[in-house]
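Let me begin by handing over the structure; questions about it come next.
Every protein chain of the complex appears in place save one, which is left out.
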Amino acid sequence: MLKIGDVLLVSIQVELEDQVVLELQDDLAARIVDSGASGVVIDITAVEIVDSFVGRMLATTAAISRMLDAQTVVVGMRPAVAITLVELGLSLGGVRTALTLEKGLEILARRDDSRPAQL
Amino acid sequence: MSGLAPVPDAEHESVPIGSNDDVVRARQLVRALAQQCKLSLVDQTKLVTAASELARNTLVYGGGGVMRVGLVHRDGRVGVTAVFEDSGPGIPDVDQALTDGWTSGGGLGLGLSGARRLVDDFTLQTEVGGGTQVAITKWAR
Partner (left out) sequence: MPEQDTCTRLVELLTAEQESLGAAWVEAVSRTLRGRISLAELDRELRELYAALVEGLRGGGLDWRGDAFGEVRALLAELSRTRARQGFTPTETATSVLAGKDVLAPSEDTSAGDVRAYLHLSKLIDALGLFTLEVYAKTREEIISAQAEQLMELSTPVVKLWEGVVAVPLVGTLDSARTQVVMEKLLQALVDTGSDQAIIDITGVPAVDTEVAQHLLKTVVAARLMGAECIISGIRPQIAQTIVALGIQFGDIVTKSSLADALKHALRRGDAAVVRPGGRA
């Protein structure tokens, strides 16, 4: 887990076992609070499959982050993964997505700009 | 359960499904076969995702079981068949279990119905108190 400015970057590199997915979710929530991050980018460029379990984790993580005042953007979803998720019937409701890490960071930066109190 | 056994015995491999590790191993095995029979990338992804859903079902709802997987041939086409078997409680209402959003255990309830949409052939045999067997096949285009 990397911190760039006030954004936490989580890059998922390995094939995830369910237990690891749940631990990641816990860790991330703790890190948001500790670091005062205002944004989270989850990079899934390397992820070959997203099943309903991982999909649910992404949605839950986004919801938890929102409650902790941080916005989540999922970046780098592969076409085959997106097609499969649609067929599976999973919409990741409420999760922002972006094509690339840069575009994901742009979305978060834009959100910061609009925060009145932030300089 | 020993009903249909769509995987030819000579060619299949078996993986016990008793832990989260095994679910990952099952996925990898299915992926290797999908690549071997040259499924398109999208079809590979669909098949592996379906296998992942079903392997987790076997673990969580069936109390563990086994996956048998192998290549199948029909009418000059090649495909990958995976069969998930457990001797768990079975499914009392199959129609309901295949409905989107229905779940008996905290999930999103997309496992069975979602898996069915991701593959070409899907058969489900279940008996209350006698376990569940789900067989899926994806054919190379």
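Each chain carries a letter (A and B) given by its place in the written order, and its residues are counted from 1.
Here, a residue touches a chain if its C-beta (ideal position, glycine included) is under 8 Å from a C-beta of that chain, and two chains touch if they have at least 3 such contacts.
This structure is a prediction, so every number in the text was calculated from the model and none was measured.
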* To do: Touching the absent chain in the whole complex: find that residue among A:V40, A:A62, A:V75 or A:L108.
  => A:V75
* To do: Have a look at A:S38, A:T61 or A:T97 and name the one touching the chain we're not showing.
  => A:T97
* Which parts of subunit A are in contact with the chain that was left out? -> 74-75, 77-83, 85-87, 91-92, 96-100, 103-104, 106, 109-110, 113
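Assume only the chains that are shown with their structure count from here on.
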* Could you put a whole-Å number on the gap between the CA centroids of subunit A and subunit B? => 29
* Asked: Tell me, which parts of subunit A touch subunit B in their complex?
  -> 15-19, 48-53, 55-56, 78-81, 83-84, 87-90
* Could you pull out which subunit B residues touch subunit A in their complex? => 20-21, 23-24, 27-28, 31, 41-42, 44-46, 48-49, 52-53, 56, 100, 107-108, 110-111, 113-114, 117-118
